[in-house]
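Every protein chain of the complex appears in place save one, which is left out.
Let's turn to chain A:
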Amino acid sequence: MAIETSPQGVLALIAVMTVVTLITRFGGVFVMSFVRINPRIESFINTMASSVLIAIIVPMAFSGDLGAVAALVATAAAMLAFQKPLPAIAAGLLAAALVRYLV
């Protein structure tokens, strides 16, 4: 099934995207409201939460160019050295820009 991109069609498509995205925003919390939280479940969701970050970053590094890798390495180094997020992110962007300019 397909929707034509007429003015009404586009509105329908945007509505579909909005509903699907809302389901993802609400769904996890909705399901959890039926789960009894015990220490084991809490340990699962806490570990999962920090793993979300890694699962976003690592494939990004592997699929990205040299600039992407440089950005992540610089951010990690600055973060471990100074523990300040904004300077670390700035260092990352600078590294990406520099590598892409040079390579």
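Odds and ends about this structure:
Keep in mind that, in the parts below, a contact is a pair of C-beta atoms (placed from the backbone, for glycine too) under 8 Å apart; a residue touches a chain by one contact, two chains touch by 3 or more; residues count from 1.
Just so it is clear, contacts and distances are computed from a predicted model.
Per the UniProt record, the chain missing from the shown structure is "AzlC family ABC transporter permease", taken from the list "Electron transfer flavoprotein subunit beta", "AzlC family ABC transporter permease", "1,2-phenylacetyl-CoA epoxidase subunit PaaD" or "Phosphoribosylformylglycinamidine synthase subunit PurQ". Looking at chain A, the residues touching the absent chain are 1-5, 7, 9-11, 13-18, 20-29, 31-33, 37-64, 67-68, 71-72, 75-76, 79-80, 83, 85-86, 88-89, 92-97, 100-101.
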